[in-house]
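One protein chain omitted, others in place.
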Amino acid sequence: MASSTPFLAGADASPVRSGHLVVEVEHVSVSFPSLVGTGEVVRDVSFSINAGERVGLVGESGSGKSLTARAMMRLIPKPGRMSQGRVLLDGVELGTGPTADPGRWRGTSMAMITQDPLSSLNPLVRIGVQVTEMLRRHRGLGRREARSRAVELLASVGIPDPQRTLSYFPAVLSGGMRQRVALAIAISCNPRLLIADEPTTSLDVTIQAQVLDLLERMTAQHGTGVLLISHDLGVVADFCDRLLVMYGGRIVESGPTFQVIDHPAHPYTRALMASVPSMTGQLPDRLASIPGSPPIGGVWSTGCSFAPRCPIARPICRDQDPLLVIQDRHDHAAACHATSDPQWHALIDGLGAS
Amino acid sequence: MATVNPALDELGTTEPLALVEPRLFRRALVSLWHDPVALISILAVVALAVVAILAPYFSPYNPNHIFLNGLSADGAPVHPDATFLLGTDPNGRDVLSRLIYGDRVSLLVGVVATGLASIIGVIVGAIAGYVGGIVESILMRLTDVVLSFPILLFCIALITVTGPSTRNVVLVIAFGYWTYLARIVRSLVLSLKEREFVTAARTLGVGHLKVLRRHILPHLVPTIIVYSTLGVATSILIEASLSYLGIGVPVPEASWGQMISQGQQYFQIAPWLLIAPGIALIITVLAFNLAGDWLTDLLDPVTTEIGR
Partner (left out) sequence: MSSEPTVTAPGTPATPPGHVTAVKQAGAGSDLPTPIVDVRDLEVHFRSRRALRAVQTVKAVDGVSFTIAAGETLGLAGESGSGKSTIARTLVRINRPTAGSVTVAGQDTTRMQRDELRRYRRRMQMVYQDPYDSLDPRMTVLEAIGEGLSVRGVARASHRRETERLLDRVKLPASLVSRYPHQLSGGQRQRVSIARALAVSPEVIICDEAVAALDVSIRAQVLNVLKDIQDDLKLSYLFISHDLSTLRFIANRVAIMYAGRLVEYGTSGQVFGDPRHPYTKALIAAVPTIGGRVGGPRIGLSGEPPDPAKLPPGCAFHPRCPLVQDICRSDCPVLRPKQGGQAAACHMAPDAPAGEVPV
């Protein structure tokens, strides 16, 4: 049986060098044709992820975060397309040379789990088959071997009766269990990067904690990098080393978690944090909220996409789209004109409780 | 420097209008523009309807009038010529006139029968779906029974009992056809019943009848339209079949089915007797079917999400 050897053998084959870039996203834009012309939903997004690093991508609807992930996996739903930019996996541009065939790297070197595991798991195929299929196709394991490895994998993600579970269909399991299975399949070939797109959004909060715990353990064990995408700032702040905040298709702030959380430079980040009620301390009488609603992709006016809702916006904000500019020596960057003027920037301190 | 948004409140004034899809009518026109087949079929349907309604104006002669010069010297139908554009039939009547009046019969039967079937079907389906329980069971079993008869044979059986007449033909077809819509409407109503806006209306205190009228029925309209259009095509075919067998529209009245039946016998000497009604029937059924297809696509479009 032909097995497609993965492009990258996986974390256990090549030594994990810290600081080694696993994924580079360069100036990626994704556009969709719409009734009013072609609209860009992801605009000029660039970032990179090191081996073993945990990066969080935060944004609300319309921010483009999910499509960015799909662009990385080259799974943009039609009729959308990546209108510019490139994604490099271990230095090689995806879609060229050895990576021209997505089967060589998708699921093996770079894997993804999504919000609804019922869509990533085939509901008509038994779980055992789905797990072993990966192992047999990409690892060339024989049937017996693949089965026992599958049992191991399921056990490692905390499934209580792995042997029995192999013969189950996905619909029989609960949401948390399905997500564990999806995770098992995703890491079965030791990918360099795991993209988790809202993996716990539909789960109960105690189950969410379990799954996040598991994600933490598994990725630490294998040195897998993680791109965790969520609208929940708490989840990413808790889990990730670095944060990327997206708004209107662009990255508006990026940096180490502690920096972004403690010293948010972009008014959107600041306002977002202020609008979530905290679990400790004094609660305000009213929550700081951002008026209006997040823009829907495609229709952009000139200038900063946050300007219409920004409480400290000035005329320049409507004219010029601000660039992502490094703020301090912690590699913390924000795209906001106010950062150039300390007095102006100080106004964001008034945006509700910090 | 003053800020750009000095008095931002939460009035939501900065919220963008969600991408509005153009109104249905405009979408229809755009769609027709791009789809010549659909456009032609819609025009054909309209033309057929106009001819049917204004039959006396279009028809050159009285369809039942037996012309003295309608038959040739040896009693054969006359070829198409200047006087009789499509020739005459074995009785000496003008084929074109009969064709036009046949259009009227077909469309009349088709539309009325389907209309009747739709009304019955929607009522039965809506009651079954909304009320549920034993009422639903009874109604659905009844529907199943009627449905299990092949419609044509069913109609034949009924006509032999009730006797052929235009009115009976209409009733019989309606009686055979309502079941299709009843089933569809019932399952639609079942799912609509669970929609949150229906629950919300009931919670507000709106009564059952109002809920049915205001919330459920409007959502059934697209489906009803689509099935009715297709139903007209089917009804026309059934009427033609019944008339072909001689148990449809009674003899003096012109009907395509009848004409086809007659035309069959005389095919060797007067092929136009078969070809004309045959083509007319094909065009009509095709036009209604294609128009129905187009309507289906129009009223249940797959929306493309602009991405999230």
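The chains carry the letters A and B, assigned in the order they are written, with residues numbered from 1 in each.
The rule we apply is simple: a residue touches a chain if its C-beta (ideal position, glycine included) is under 8 Å from a C-beta of that chain, and two chains touch if they have at least 3 such contacts.
For clarity, every value in this text was computed on a predicted model and none was experimentally measured.
Participant: Pick out which of A:Ala184, A:Leu272 or A:Cys317 touches the chain that's been left out of the picture.
Facilitator: A:Leu272
Participant: One chain is left out of this view; which of A:Asp101, A:Glu152 or A:Asp204 touches it in the full complex?
Facilitator: Selected residue, touching the omitted chain: A:Asp204.
Participant: So which of A:Leu283, A:Val325 or A:Ala346 would be touching the chain we can't see?
Facilitator: Of the listed residues, the one touching the omitted chain is A:Leu283.
Participant: Spell out the interface residues on chain A facing the chain that's missing from view.
Facilitator: Counting only chain A, the missing chain is touched by 60-61, 174, 176-177, 204-210, 212-213, 231-235, 237-239, 261, 271-273, 275-280, 283, 285-291, 293-294.
Participant: Footprint of the hidden chain on chain B, which residues?
Facilitator: On the side of chain B, residues 9-13, 15, 17-18, 20-21, 195-197, 199-207, 214-215, 218-219 touch the unshown chain.
What we mean here is this: only the chains that are shown with their structure count from here on.
Participant: Approximately how many whole Å separate the CA-defined centres of chain A and chain B?
Facilitator: Their C-alpha centroids are separated by 52 Å.
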